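Notes follow the structure.
Removed from the display is one protein chain of the complex; every other protein chain stays in position.
After this line comes subunit A, so read on.
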Amino acid sequence: MRFLPRGELFYYYANNLEVMVNVSAQPSSVRRRVVVVLAPYLVFSAVFLAVFGSLRSRLPDPVATHFGTAGRADGFTSLAALPYVAVALLLIPGVVLAACVGAFGAERAGAKSLPMRPLVTLAYGLAGFVVVPFLALVVGNARADAAEDVRLSLMTLAEALAAAAVSAGLGLLLAGKDAPAPPRSTGPGPLAPGLELGPRESAAWTRTTGSRALAVTGAALLALGAVVAVAAGWGWSLSFLIPGVMFLLCCRLRVTVDRHGLSAGLPWGGLPRIRIPLARVERASSRDVRALADFGGWGYRVHPGSSGLVLRSGEALVAHLTTGSEFTVTVDDSATAAALLNALIARDRENAPTGQGG
């Protein structure tokens, strides 16, 4: 067998096991997967409550629940509140992940479902990772004479990671096969209506495109950063301010089609900018895209054979490249842009019929 790094080795075994266990390659239903995702959180909550119940008489009140870098207890929670806090912290990620599976796992009109196996695996790994510290905490408190004496070592982290790995492996087995993904590209797409360009005519199309969601998120992050700066100091607020500025920077783009080809960049020009020369574009079309279903999110998306600047769902200009891959950018009035790009390409090829396109 060829050498595999340790992480992949686990994956390799898990995959092979899965082939043995999951002989019938039936695509799993969404409802089954929601139950499958929720199950470890419910089971681990029950395990936690069982351990907590059996050790309750030996636990101090309040219980040590937070530990500094040296493993010394520095935060405490009342004994009565502990089970509620722990179960809530276990169930919230479970419910969120189950909701994700429920929302995005189903085939909807015009969009294919997202692959669910990674999500189910993540859900199981997370459940294993979260429950171990809670169990270690209860056992540690039960062993100590007073809450102040409770120690939690870095071994707990190692145990949590191990539990996460085992749990994730189980999740991989239970996730079931994804429905075979339909080919990524949905065909050529309707060709934009033609646009006649005179031999000496010069033409360009330019438009800004934006995402209200990104702008609102950016502004909200900045506002939150300002509040945090006042409440906790500048250092803490940076983790809100920096992403806030980045969101605001990326919330508007200028897309241009001209004699050079297609370019997309910041509204006032300048770098960074993506440029695709005319010679590299086979043809262009206009198409409706869905950010989450087609690209798995917003922003600069790169998939094999398909990349794009996806700021929103809806109308998009698609450049089909000579390499066979596609570049997509979401922008209004994309039909005009595609028509102009096609006209420019046609004129370019006419003027240099023997050119190989460099």
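We take it that a contact is a pair of C-beta atoms (placed from the backbone, for glycine too) under 8 Å apart; a residue touches a chain by one contact, two chains touch by 3 or more; residues count from 1.
Here is the rule we go by: contacts and distances are computed from a predicted model.
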Options "Phosphoribosylformylglycinamidine synthase subunit PurS", "SAM-dependent methyltransferase", "DNA-binding transcriptional regulator YhcF (GntR family)" or "Multicomponent Na+:H+ antiporter subunit G": UniProt name of the undisplayed chain: "DNA-binding transcriptional regulator YhcF (GntR family)"
Touching residue (missing chain; options A:Trp205, A:Phe240, A:Phe295 or A:Phe327): A:Trp205
Selected from A:Arg56, A:His260 or A:His320 as touching the chain missing from the view: A:His260
Interface with the undisplayed chain - residues on subunit A: 197-198, 200-208, 254, 256, 258-260, 267-269, 332-333, 336, 340
